[in-house]
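Here it is, the structure in full.
A single protein chain has been removed from this complex, and every other one stays in its place.
Residue numbering begins at 1 within each chain, and the chains themselves are lettered A and B in the order written.
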Amino acid sequence: MSTVSTFPKNTWYVAASSQEIGADKPLGRMVCGERIAFYRDAAGKMVAVQDFCPHRGAPLSLGHVCDGQLTCGYHGLVMGCDGKTVSMPGQRVRGFPAIKSFPVAERYGFVWVWTGEAALADEAKLPVLEFFDHPEWAYGGGLYHIACDYRLMIDNLMDLTHETYVHSTSIGQKEIDETPCKTTVEDDTVVTSRFMSGIEAPPFWKMALRANGLPDDQPVDRWQICRFSPPSHVMIEVGVALQGHGGYDAPNDKKAYSVVVDFITPETETSIHYFWGMARKFKPQDAELTNTIRQGQGKIFAEDLEMLERQQKNLLAWPERQLLMLNIDAGGVQSRKIIDRILAAERAGTAALAPAAAPLAA
Amino acid sequence: MSTVSTFPKNTWYVAASSQEIGADKPLGRMVCGERIAFYRDAAGKMVAVQDFCPHRGAPLSLGHVCDGQLTCGYHGLVMGCDGKTVSMPGQRVRGFPAIKSFPVAERYGFVWVWTGEAALADEAKLPVLEFFDHPEWAYGGGLYHIACDYRLMIDNLMDLTHETYVHSTSIGQKEIDETPCKTTVEDDTVVTSRFMSGIEAPPFWKMALRANGLPDDQPVDRWQICRFSPPSHVMIEVGVALQGHGGYDAPNDKKAYSVVVDFITPETETSIHYFWGMARKFKPQDAELTNTIRQGQGKIFAEDLEMLERQQKNLLAWPERQLLMLNIDAGGVQSRKIIDRILAAERAGTAALAPAAAPLAA
Partner (left out) sequence: MSTVSTFPKNTWYVAASSQEIGADKPLGRMVCGERIAFYRDAAGKMVAVQDFCPHRGAPLSLGHVCDGQLTCGYHGLVMGCDGKTVSMPGQRVRGFPAIKSFPVAERYGFVWVWTGEAALADEAKLPVLEFFDHPEWAYGGGLYHIACDYRLMIDNLMDLTHETYVHSTSIGQKEIDETPCKTTVEDDTVVTSRFMSGIEAPPFWKMALRANGLPDDQPVDRWQICRFSPPSHVMIEVGVALQGHGGYDAPNDKKAYSVVVDFITPETETSIHYFWGMARKFKPQDAELTNTIRQGQGKIFAEDLEMLERQQKNLLAWPERQLLMLNIDAGGVQSRKIIDRILAAERAGTAALAPAAAPLAA
């Protein structure tokens, strides 16, 4: 890894979904270049320590969790949640060198880790997302590993004209290209929005309309409101409403309204863990619908993988080429400016990110 | 890639067979270290441009061809055949930076590309090969990707004593080793020839004799005339004639006569696209025979792959070792001398290769 990081460190990143980490087995995952073992203590509280046993360097993530204690799978060293060895069969462990432990939190069904300066970690800085843990909303999602700079994924999500081309059979349609978008910046939040009127819903949204008990053969209004907040969260309000009912502001029984949730976690400078999902504000109790949408979204989002990985290879092959910054790219460009400002502040040694709330108008 | 290329650039290389590139989809392929997207314009004419969208660096080869225009699969930029952007939804593209376009030609069922100085490109410099598009000849072939320096493949084809060892069950026979070859150089062409008399035909040639309605249990004369022409074409006249009818000069109904066609295209300094095939001058209308021969040749030529790739690894592991240059290696040695002369001329800035015609005596 280069000495100058390309991603902020004093911030929370999603490391895993909660259900990836059970009671018995730790999870090994690299976040921001740090190899980390995640596990739950006896109370079920999340713990994150360096994935390195101080005894002989074995990865702790190959071990087991017994009664909430992480036990190395090689020679039985028991690691504490603070990175200090608790015990080891037949050994006095007082003098064992400690390993790094990482601030970690669990919220919204995700495990969040802070790989920067631990003293700056503060759960108050976790994003506030109203659609999680809310009876009017349902959530489903997944995880993809992609070999690209995390900023290419931000670019992707802040410029949805790509849907017309990459996702032409599901959510793409020519009206996206034809309808200008508007980008605004307020503090550390970038919003790029596009509103289309009187169009035919594309296949994914026809499915959603039917799922909400609405006809799929009538003109609709469609909206896309992409909202970047640091370090790399992109929440996208999306939906369609039957025409003539107020569009984005239509009542719930005249529209299908969701938020595309994107947590983009740098693994290395050129690879990410991409946590994608959809929170929807219709038929929240319908678990089968949640599953149908998750499968559909997973298929659609998989269409981006090859493009992003090949784009990354191209950028590495042509490091001298300048990319264009068009109006459609404004969302990504503004997001990168905010990231650059945060990186400069981190290099200068100033404080961590402010809380990255994502207040929705809905 | 090293700064000094090991392959000539001001010359035509085969990039693809014509049927690899249809009307709808571009083909992405690296030739001489250049990532190139190939496609057909509205008139079906071949186009070759850098595989890099000037908008955000996506590979254009992941896009589509609509009405003969190459459209980027990421955000819909339409690229022109000259590397200048034609249009993009909602954008003025006048100021977009251009990408490189490459001279490209289509001939003999192949797509030829010129990665050097475009001003020097001239279709008159394409090789003239009489056995293509000729009613007395039939052609079939294929493509292998091999991780070796293109010159190792030239060596391989200019010294057919390897048939005795690598292809012992099909075209190899001890008489190849026992019969001296003769190498001559005229201008930029190297010819290595070997004539064997009164031998038993090996299995592949017995099959060919039978296919031409001839007995396979009689003594034959056999010939191999390897002809190198720059940058890396090797045409090999091969065949057997029933003994006593004039050998190489026997009438067509007393022999089975073919030309092994080898176009060797550098992908990188240590990998190639190897276009192999066989043009035969008997039973040209017999499509099933074409297929049988292609399958047989494909199986035989696949036997070289491991040897060439392992040889390449050995040469990289022992860079200081000098290879021997025996009489049997004269064909490859002389071919490399011609290549070295061309490379020196390219470095000195002098002109491109002369046309590489391959006149056959037949």
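Throughout what follows, a contact is a pair of C-beta atoms (placed from the backbone, for glycine too) under 8 Å apart; a residue touches a chain by one contact, two chains touch by 3 or more.
Predicted model only: the values in this text are computed from it and were never measured.
Participant: Would you mind spotting which of B:Glu20, B:Asp177, B:Glu269 or B:Asp286 touches the chain that isn't drawn?
Facilitator: B:Asp177
Participant: Looking at A:Tyr39, A:Phe52 or A:Phe228, which residue reaches the missing chain?
Facilitator: A:Phe52
Participant: Who touches the missing chain here, B:Ser5, B:Thr164 or B:Thr292?
Facilitator: B:Thr164
Participant: List every residue of chain A that touches the chain not included in the displayed model.
Facilitator: Spelled out for chain A, the touching residues are 35, 51-52, 54-59, 62-63, 71-76, 88-91, 96-97.
Participant: Even though one chain is hidden, which residues of chain B still touch it in the full complex?
Facilitator: Per the touch rule, chain B residues meeting the hidden chain are 155, 159, 161-162, 164-166, 177-178, 180, 306-307, 310-311, 313-315, 317-318, 321-324, 326-329.
The working rule: only the chains that are shown with their structure count from here on.
Participant: Compute the distance, rounded to whole Å, between the mean C-alpha positions of chain A and chain B.
Facilitator: Each chain's C-alpha centroid was found; their separation is 48 Å.
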